[in-house]
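First comes the structure, then the notes that go with it.
The complex is shown incomplete by one protein chain, all other protein chains being positioned as in the whole.
For subunit A:
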Amino acid sequence: MTLLDRHIAFVEALRSAGLPVSLSEGLDAADAVLTLGLHDREGVRAAYAATLVKRQPHRAGFDHVFDLYFPALVGDPTKPVDPDADPDNEPAEMPEGAQGLGDGPADLAAFRDDLVNALGLGDPDALQTMAREAVQRFGLIRGRAEGEQRWSSYNVMNRVSPGELVDRVLQGLLADLDEDPTMRRLVEAQVAVFSEMVDAEVRRRAAEVRGPEHVAKYTVRKSIDQIDFTSARKADLEEMRREIGPLARRLATRLNKHKASRQRGPLDFRRTVRASVSSGGVPLDTHHRPRRPSRSDLVVLCDVSGSVANFANFTLMLVFALREQFNRVRAFTFVDEIHEVSDRFHPGADPIETMASLAASAQYASLWGRTNYGRAFTRFTELHADALGPKTNLLILGDARSNYSDLGIDVLQQMVKESRHAWWLNPESPRHWNTGDSGARDYEKVVKMIECRNLVQLGDFIHDLA
């Protein structure tokens, strides 16, 4: 493959993995790589990243694809790649076991002992070497022939089980396992790094057999801002949480925008004329009345039922972040009963504790445990009618699945009428609205219903708030 071919194929693979690369960015990238030269792989990575990855959440996917198209080594991990060699002419990898590295129980135990040491040292190079070795020795899928994909991270994780080594690593570092909980987190992070390295090594080997396009297409995960809330894994949720603060700040700025745009406050005519006397009647300086610092209020209703558990987790974090931005946020959770949780969000409170206390309070939002939007809205107007007013922005978060119960459309309509603005963010695709027990299409008639499946859509919603 010539350099240009490789460049074009790489950019194409990034696009099909969902990274938006424009034509001009592709050209910039080629410029950058030529300017820099190809002698240093990490330099090439940096040049491509600088020109093609313009958002940090896209970085992980970029690295996956980069590693496939610019592998650090070819074939057998024990032989480092010769940078001048044409990778297409490399000899095929050596048969496994050729270096006398077995995969029997004793070999496995010895390998795990070594891994305990490497995890304790936190040396990325050592971990890298061990990850490659782990795949070579313990990742083989039996019965597959040369030329087929023969390596599996599942096999490696199953046999090596690095997660079970955490305690052993800690024993080497601390006198008492619970002496310092932060240490455990650091070791767990090392285990995650190791697992990711194993995955990358398996992808690299698969790419040698099946071609990088194929692997890029099927194994690169979506970037965090494109993952659906409802299908997010625990680690994804944590990553999403980190993105929330900025989003909340942007949402607050948008909702307060009409005031911010009039930055100076209205002209104070009298003071301006009075001051102009000293300059012969020419108003050199204009005087303005102070701006009234009124921030609009926000009322949030969150569905916390099981069907939207992930989404609720996420939206409560959003509410938490919004609490920092709005003077008055009132937050309510509901399943079939409404429960005010505003006082659990103190300014300056600890997010993790807040989430725990919210989780514990979810029981109050539930009477029978079956979502009932109509009942929740009715109870809201009975108990908290005072929450809404002409300055209130009302935000409803939920999937509109009400177990075929009364939807309470009229009640919601009245709530919308009493607020300044109202929006409903729905974590389901419009394709599913009004399928099964969803009442989304009915609610849509009285409130602006917006699809909000992932961070990109949440960002778009905020962006479109004019």
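Just so we're on the same page, a contact is a pair of C-beta atoms (placed from the backbone, for glycine too) under 8 Å apart; a residue touches a chain by one contact, two chains touch by 3 or more; residues count from 1.
Going forward, contacts and distances are computed from a predicted model.
*Asks:* Look at the options "ABC transporter permease", "Molybdopterin oxidoreductase", "ATP-binding cassette domain-containing protein" or "MoxR family ATPase" and return the one that UniProt uses as the protein name of the missing chain.
*Replies:* "MoxR family ATPase"
*Asks:* Could you tell which one of A:Gly280, A:Pro390 or A:Gly436 touches the chain left off the display?
*Replies:* A:Gly280
*Asks:* Check the options A:Leu4, A:Ala145, A:Ala175 or A:Ile352 and report the residue that touches the missing chain.
*Replies:* Final answer for the missing-chain contact: A:Ile352.
*Asks:* Which of A:Leu3, A:Leu38 or A:Ala189 sits in contact with the chain that's absent?
*Replies:* The missing chain is touched by A:Ala189.
*Asks:* In the full complex, which bits of subunit A touch the chain not displayed? Write them out.
*Replies:* 22, 24-25, 28, 31-32, 35-36, 42-43, 45-47, 49-51, 53-56, 59, 179-183, 185-186, 189, 246, 249-250, 253, 260-261, 263, 279-280, 282, 284, 348-353, 459, 463
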